[in-house]
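What you see is the complex with one protein chain gone and the rest in place.
Think of it as A, B, C and D in the order they're written, each chain with its own count starting at 1.
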Amino acid sequence: MRRETLINTVLTLGLLAVPLAAWAMDEPYTITLATKVVILALAGVGLNLALGLGGLVSLGHAMFFGIGGYAAGILASHAQSYDPIMEWPFLIEGTQSMPVIWLLAIVVSALVALATGALSLRTSGVYFIMITLAFGQMFYYFTISWPAYGGEDGLSIYVRDRFPGLNTLDPMHFFGLCFALLMLGLFIVARISRSGFGLALNAARQNEARVRAVGIEPYRLRLIAFVISGAITGLAGALYADLNRFVSPVMFSWQTSGEIMIFVILGGVARLFGPVAGAALFIILEEVLGGVSDYWHIYLGALLLIVVLFARGGLIGLLAGRNGGGGHD
Amino acid sequence: MSLLRLEHVSAFYGPSQALFDVSLRLDQGEVVALMGRNGMGKTTTIKVICRMLKHRGGAVMLDGQDMARWPSYRAARAGLGLVPEGRRCFPNLSVRENLIASARPGDWTLRRVFDFFPRLGERAGQMAVSLSGGEQQMLAIGRALMTNPRILILDEATEGLAPVIRNEIWAAIGQLKRDTGLSILVVDKSLKELSRVADRGVILERGRSVWGGGFDRLDAEKRDRYLGV
Amino acid sequence: MDLVLLIEQLLNGLQFGVMLFLMAAGLTLIFGVMGLINLAHGSLYMVGAFAAAAVASATGSFTLALIASLAAAAIAGVIVEMVVIRRLYDRDHLDQVLATFALILIFSEGTRWVFGSFPLYLDVPSALSGAVDLPFGISYPAYRLAIIGIGFVVAFGLFLLITRTRIGMRIRAGESDREMIAALGVNIAVLYTAVFALGAALAGFAGALVGAIQSVQVGMGEPVLILAFVTIVIGGIGSIRGAFVGALLVGLTDTMGRVLLPVLFGAFMNPSAATSIGSALASMSIYILMAAILLFKPTGLYGSA
Amino acid sequence: MTESLLDIRGISKSFGALKASDDVSLDLKQGEIHALIGPNGAGKSTLIAQIAGSLRPDSGEVWLEGRNVTHHDTVARANAGLGRTFQISSLAMEDTVLQNAVLGALGARHRVPGVWRPVMRDSDLRATAIEALREVGLEEFAHFRTADLSHGQRRQLEVAVALTLRPHVFLMDEPMAGLGAEGSAILVEFLRNLKSRAPILLVEHDMDAVFQLADRISVLVYGRIIATGSPDEIRANREVREAYLGEEDEE
Partner (left out) sequence: DGLKVGMITTLSGGGAGLGIDVRDGFMLAVKQSGRSDIELVVEDDQRKPDVAVQLADKLVQSEKVDVLTGIIWSNLAMAVVPSVTAQGKFYLSPNAGPSALAGKGCHPNYFNVSWQNDAFNEAAGAWATENGVEKVFLLAPNYPAGKDMIAGFKRFYDGEVSNEVYTKLGQTDYAAEIAQIRADDADMLYYFLPGGMGISFMKQYAGSGADKPVMGPAFSFDQGILGAIGEAALGVKNTSHWSKDLDVPGNAEFVASFTEEFGRLPSLYAAQGFDTGLLLASAMEKADVSDADAFRAALKEADFQSVRGDFKFAPNHHPIHTIYMREVVKEGDVVTNKVIGVAAEDHTDAYGVDCKM
């Protein structure tokens, strides 16, 4: 087995084992933490498709995370108040059914990604970073000052949404659900990165003129990648809303975009499991260091620095060695 | 004492070894040709000399001083002027800026370079990125000359030049050798020109220096074996 | 709204723009010219402001405070460059993002550790306090006029440094090919440390200047960072002139948006909805500006591909 | 008379005061190698860029197989059958040699690549790619990272990728540059065989190669074509000798 495959397997098993052990020892908070890791990792997996494979450094992915979150929050809050979202031209009612919410989160994120991506992808490099940031900020300020759904105060979902056949209030059930979706997300991204599309997208990141010269339009590849990427991150947003039973404009803030990006870089850009490793490490550090002192951010910063300086290619890069990114032969 | 001397040098790119055993020397006022087929380590040898790549085994010496710990800017200040493979002009600088950014005082001035390559003079204000391939090559040579080196290192410096210009450059190399006593290490694919201008040649084969000497001693068998002609 | 007020608001927009330029100047230098994404730029800005506040309260001299801000930020810059940044030039931009993000954490909490959790006191010097009278019956804070002046001087100085000096050429050359410029005899490591220190000093200087009329507190650097990035991206990365024009554009758009949008919406809406929507839109205005500019000029106003 | 596959009609392009292409017309017929030579900065690469579609001419037209493609972009022209090599190697450096070649084969399919099937297991693509690598002599380097190739090897790969496209017309900008004597000789042989598959518009400064290969030669000076003719005619042309070849030294 390749070293990276081994690491990925260990990560997956660890991610499963920790909440199981916590469940056995009746430590529900640890399950919550593991769920958080899983959800944020999924958001990162989405970003990594654009960032790692496509070289699209999006500082606007909080946009999709927030859209997913608000899709869940708005649908659920309408369902709870029995107050339809709109009655005209046709009736749309709120719902607490996760599959419906997910679908909506994915569709809306994808549509927004299509629109913002179509515009943003005219630029590249740092300009792309900033234009995606701009779109994210527009959403952020909009949600802060838009009173209908709570503005800056956010929106509570008092009872977690439902999934047929599961008791989502049980942390273990909810974890299982999120875990399954993460695995699905990873599987999809793995397939994509091994496909012809992935090869061309990855080549376009390295040399755009080359891809054009073989008759493939990089813009189209990137737009597709951006849409899929946004949709996955949007789904993660919907899950995060249900984890906290709460959404707020913070989900749209540039810091959120930054954090998702940090997970990806920390774990290893373009490594399939990079976001998983990154999110896990970051959250463990936050949890462990949080109690050390009021000034624990100093320690967090120092540890992150050590990782960047000494682990090229992120955590997975450090463990698995340099080659093997990209996911091809 | 040789000006530049490599003894049993080995070098690596990451884990893969590119040079196994390279020895060569360049004396004051001498022109030495470094030859070999594609991928045999010519450029790597030059990178080692210019300290863009650190060697692992053997020794690299300039004026008898060990260069092992030198950073590359120090090698340049000690008199190495490099015309790198692939030109590597600074695309976001104008032609003039490319030339004066790293200039050091000496015989070669902006005026003299523009006299040498009038085409550069015509394009003095143009950004290097939009120069034609050959113009970039001239710029790379001019830039190296502007550092007023003691040793000029040319890695495929005539690549992409029109025959007229190429002839001029060969003539210029010959002239530099005669008039200024500049020592020159040159990599080029044109054996004909090399044999005309160089005092000696060194052949690399799979990262090893396998032959060295005057061109009169380069027989057909060796040409065929090492250079494919 | 009468004309005098409108002129005064335009002046405010201009002034805000120049202030933005001061904040962005160091960033352009480091980011545009050295190609390094330095998220910790805001932290250096904060360091400058805190150093100035500390020295001002100890000595009572604003001049000394400004000098302290330059020195403290430059020293912080040198240390950061030698310990961290230096190892990142040949890395991916993304590694730089992560490392400088870590630096933000360290700087912010370190500052809080040293100076406590409460904002510090830093005031404009008495010589520049109060307002001066301008033509048309406009009275304008003297300190802000001084900022405009300083901003122009810094802009011009940097422009000359980058475009006209050999140091500037070397820096730009290093941006596209560090290995090559070193192979031509330039000690790029020292040069870059110096440039980074200069960028840091400018950030710190801006922190002190702006800190005198804003709040000197932990976290003051982050909003500035975003604004500064917006500014230099609008202008085109690597262009001092672009940063300057971008800063003025952002300053004018933001100020005039804040002033005019609520009025505009008030024309056809009830006042409270108008202020609410108008100001919501105003807070997005610079992002809308940036997006619009990038759509038409994908590399900013003065940027090259 | 064989028909022209590629037909350039009256192309002009200025950069400020500089006329990089000045009313250039030339054509490329089935089965021939048409060499374009000229001094540095004469406008050869600029012309290639306009034919390939990465640069818009100020005026003039480009016809490919009887279709006016002047308003097509690079991608559309590549899909219409134009295969190009770059003067400065332009490859996906982090990918393997094989992946670069597969990319070409993928592009030859003329559709947005699928997102689901693993591409490196596609035997058709692989076969095309490996065949192209074999033809340029890079087969044994298939699994090398492109960045680890030497300069000359990259030039070979550049040609291989163009091959996988199975273009109807080749545009080659200095394919010999950086190749050693042996490499050049191999490439000359190779191009001689290639022209029966698709005609080649060849920009090259290696005169030995040009005179061995070309069926026709056009000489570009200051953006204008000053002469077109057989190799012998060109060699004999005094204007060309002065502007470009220099005083021929006798072997």
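Assorted remarks:
Please note the rule applied: contacts are C-beta pairs under 8 Å (C-beta built on N, C-alpha and C of every residue); 3 or more make two chains touch, one makes a residue touch a chain.
Keep in mind it's a predicted model, so treat the numbers as computed, not measured.
In the whole complex the chain that is left out makes contact with A, C.
Set against the missing chain, the residues A:64, A:128 or A:141 yield one that touches it, A:141.
Although one chain is hidden here, its contacts on chain A can still be listed: residues 27-30, 32-33, 36, 141, 144-145, 147, 150-154, 156, 158, 240, 243-246, 248, 250-251, 290, 294-297. Those residues of chain C that touch the chain absent from the view are 2, 5, 8-9, 12-13, 15-16, 19, 108-109, 112, 116-121, 123-124, 129-131, 139, 141, 143-144, 212-220, 223-224, 255, 258-259, 262, 271-272, 275-276, 279-280, 282-283.
Keep this in mind: only the chains that are shown with their structure count from here on.
The chain pair with the larger count of C-beta pairs in contact, out of B-C and B-D, is B-D. A separation of 51 Å divides the Cα centre of chain A from that of chain B. Distance between chain B and chain D, defined via averaged C-alpha coordinates, is recorded as 28 Å. Residues of chain B found to touch two or more other chains are absent.
Contacts between chains close into a ring here, every chain touching precisely two others. Going by the touch rule set out above, the chain pairs that meet are A-C, A-D, B-C, B-D. Of all the residues in chain A, the ones that touch chain D in their complex are 191-192, 194-200, 202-203, 206-207, 209-217, 220-221, 224, 228, 325-326, 328-329. On the chain C side of its complex with chain A, the touching residues are 31, 37, 84, 87-88, 91-95, 97-99, 101-106, 108-110, 112-113, 226, 229-230, 233, 237, 276, 279-280, 283-284, 287-288, 290-291, 294-295, 298-300, 303. Residue ranges on chain A touching chain C, taken from their complex, read 51, 57, 119, 122-124, 126-127, 130-131, 133-135, 137-138, 141-142, 144-147, 254, 258, 261-262, 264-266, 269, 295-298, 300-305, 307-309, 312.
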